[in-house]
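Complex shown without one protein chain; remaining protein chains in place.
Right after this comes chain A.
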């Protein structure tokens, strides 16, 4: 990602304003009374955003960066819609679990392919460690 002397490139600006938007969300996170503590969830949002953004900070292909920007925007919209900051785990597609005689690598690829775009950072090979 190149930065000109006077201003940042527009993709970089979008990434930083996304990060800022997520941190502002964490500040005012309402939580779910009786179910989820706002402070815990806000801390989770900050940790997850920090981990994932830093994990991908040395990417250089603009197409890949664009797909990660879309991932971040989807995660923000899902969190706002459901009021749940955690990743929305998808279901396994049918026929995905190994049965006797089925080769195991198809299972792993089937599970990976089933992950939607907003779970891009959680596909095998990426898995971030978030406490």
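Just so we're on the same page, contacts are C-beta pairs under 8 Å (C-beta built on N, C-alpha and C of every residue); 3 or more make two chains touch, one makes a residue touch a chain; residues count from 1.
The rule we apply is simple: contacts and distances are computed from a predicted model.
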| item | value |
| --- | --- |
| Undepicted complex member, UniProt protein name, chosen from "RAN binding protein 10", "Mitochondrial ribosomal protein S35", "Acyl carrier protein" or "Septin" | "Acyl carrier protein" |
| Residues in chain A touching the chain absent from view | 7-8, 12-13, 16-17, 19-20, 23-24, 27, 50, 53-54, 57 |
